[in-house]
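Missing here is one protein chain; the remaining ones are kept as they sit in the complex.
Labels run A and B following the written order; every chain starts at residue 1.
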Amino acid sequence: MSVNALFTSTFDTDSETPPAKRRNWGGQAAAIALRGGSFIAFAAILLYFSITAPFFFTIGNIGNVLGQSAILGVLAIGLTVVIIAGGSNVVTGGIDLSVAANMGLSAAVYATVIQLGYGDGLAVLAAISTGALIGAVNAFAVVIVGVVPLLATLAVMNVVAGLELVLTQNTVVPAATDFLSFLSAAGPFGLPVLAYVLLVFTAIATAVVQFTPMGLRLYATGEFPDAARAAGLPVKGLIAGSFLASGFCAGLAGILSVSYLSGSTTGAGDMLLPVVVTALLGTVFSRRLVPTIIGTLLSALLVGFLVNGFQLLNISSTLVNGVQGLLIILVVSATTLLRRQEN
Amino acid sequence: MTAGLASRGANSGRSILDRLVRYALIVAIITVFAAFSAAAPTFLAPANLQSILVNNFTLLAIVAIAMTFAVSAGGIDLSVGTAVDFASFAFVSLVLSGQPVPLALLAGVASGALVGAFNAVLIAGIGISPFLATLGTLFIGRSLQQLLTNGGNPVYLPPAGIPEAFRFIGHGAIFGVPFPLIVVLVVIAASAAVLSKTRFGRVLTAIGIQTSVARYSGIAVPAHVAVTYIVAGAIAAIAGLILTSTVTVYIPSSGNAFLLNAIGATFIGTTLSPLGRPNIPGTVLGVLLLSIVSNGLLLTGLNFYWQQVGTGLLIFVVLSISFVNQRAKRRA
Partner (left out) sequence: MSQSIPAAGSGFALNIKGAVKHFGGARALSGASLAVRHGTVHGLVGQNGAGKSTLIKVLAGLHRLDQGSIEIDGQQHDTLTPHLAEELGIHFIHQDRLLVPTFTVGEALFLGREPRIPGTPFLDRRAMQRQAAEILDRYFGLRLPNSALIADLSTAEKQIVQITRALLHGPKILVFDEPTAALVRREADILFSLIRRLRDEGITIIYISHYLGEIEALCDEVTILRNGIDVATLAVRDTSAAAIASLMIERDIGEMFPKRKLATGAPVLSVSRLSSPGKYQDVSFHVGQGEIVGVTGLLGSGAKELLRALFGLEAPQSGEIVAGGKPVRFKRPSDAVRDHLALVPEDRRGNGIALDLSVTENTTIASLRRFTHLGFLDRAGERAEVDELIERLQVKTSGRDALLRSLSGGNQQKVAIAKWLSRHSEIYLLDEPTVGVDVGSKVEIYRLIGDLAARGAGVLVLSTDLAELVGITDRILVLFRGRVVKEFVSSETSPDAVLAEATGSLEGRRHVS
């Protein structure tokens, strides 16, 4: 049975259909519309909220949004690395469903270490190690055992979520240290420290993924594994590394989460689908319609602003889910129809 | 019958491994059952066994069967929980407003089918990959439910206003067999028959295994895929109806709790089939295993939360075996 088909469209089935050779003008136009349209939509949303919602366009509020988006952003960026290396729309379908649970467990580990009386240094180490370890398990399952990423990370997610429950007994584990307070406090220029963390993290991630040879190879591995292999790239190593990276990011997000919520809380798993959708939507913000770090950041901020705007306007922020779902469908429909037209 | 040489060759060594893997699931169930019987005296009590069947097993089995249809056709349905929820909502709403129970039941199933139809349009009509399409549906479904319930409020049925028929679905029994269990058995039998004995089932299998060949053989692939998702939605709806009847309340987005175990059970079930195909009996056994493990872990006094770890590890191990097996087959 081919689970690989999970990521392929119903119509991508013909091995004799040659791939589209040259993007036709209609396709080009649609691509530009998609990309340009997303930026315009983003701007339009910001504009709308700044007009209708009180306090929207203040430094304080924007800083707020940045800070609130930090956790989602870090997680989504980690997931983006996996999607880049695994291919966002073809057979391998790189994905990591365990990121949210990973974050939850890492947060729980951090809070527990603090509770046990140890310092922040050890706690940070423990949290990051937890995240990376889970990433390593994913890497092992996908690259060595050969389980499809969707199922491997699904199973790992289950186990990790369970472990978190065992550790916390489904309760909140409070944690308050100077370091944590520092993280969730306001920083220079009135922007929360978390906002800076997000920006710095994004800058580093962007530098690595978009500006180093390794980043380029990650893209090659995901987009066209045969070409990557022909170029002598260590495809398996790169894919394994991507899972380690997302695990690491989840660990980091766990620390941020402990700071933001003053402890570890339950319900980390709820973040999973928003993170997945955020990462997938990020592609519309890139010139080549591929997953990028900045694109994901923008996607996370879009969600952040939507939630924030809805809050300020007293609209239920759970509607954001629906907006995301609609967006995903619209975006994927557009790209799928584009591809069908080309073939 | 056969004309000449058999070409078994390297297959015989692997077929032993195959058989081991297949029977491993059944052996696992028996072992686990025995282990828990020994570890927890209350495990074997009829009341407990019944509880396993009705509480853990019933609903998950139905949802997992819905998932099995989608996976059989080479896809996946992340929105099975959404179908469960929409069916629940329609059912409760109609009963609350005084409509006859049969009509409410029909509305429930129709709601689930509607969710499936939405998926069908995305997957078979536009051509979006099943994962992304059903993910989108899941999200939109969540928000819709929030809207319909004014922000996520559960919809309760006041104890006085519960029609007899309604109560029967969740708590009634025929000849001592709980009604939900009867429904499950019917669903299992019907689904197994459809998947393995009908033309539709054969076509689905072909589509799931090699869609291009199905297409090149003149099969109307999009139409069949569309029907599959509608059917999956309708089946999942049945679980919603039973759930609501049992707890007399509809809680928004509660259906999603079934999703992961439904996927797990379906894939555990594929290891049971000699050809590694998704199948109803396998899925049912997978659900049984997961149910026994959850219940047993609970009873042995082991920390409640180890349940999830246990089932997660189980799914992990089974998947690994399945994929290693598949890979070996491909190399041969």
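We adopt the following convention: a residue touches a chain if its C-beta (ideal position, glycine included) is under 8 Å from a C-beta of that chain, and two chains touch if they have at least 3 such contacts.
Here the structure is a predicted model, which means the values were calculated and not measured.
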item	value
Option from A:95, A:123, A:159 or A:220 whose C-beta touches the chain left out	A:220
Touching the absent chain when the full complex is considered, from B:34, B:189 or B:220	B:220
Candidates A:197, A:233 or A:253 - the one touching the absent chain	A:233
Subunit B residues touching the omitted chain (full complex)	1-9, 11, 193, 197-200, 202-203, 205-206, 209-210, 212-220, 275, 329
Positions on subunit A contacted by the hidden chain, ascending	1, 14-17, 19-23, 207, 211-213, 215-217, 219-220, 223-224, 226-233, 288-290
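Just so it is clear, only the chains that are shown with their structure count from here on.
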item	value
Gap in Å, rounded to a whole number, between the CA centres of subunit B and subunit A	29
Residues on subunit A engaged by subunit B in the complex (per definition of touch)	1-2, 5-15, 89, 93, 141, 145-148, 150-152, 154-163, 165-166, 169-170, 273, 276-277, 280, 316, 318-326, 328-329, 332-333, 336-337, 340
Contact set on subunit B toward subunit A in their complex	71-72, 74-76, 122-124, 126-133, 135-144, 146-147, 151-152, 208-212, 215, 221-222, 225, 260, 263-264, 267, 270, 276-278, 303-313, 315-316, 319-320, 323-324, 327
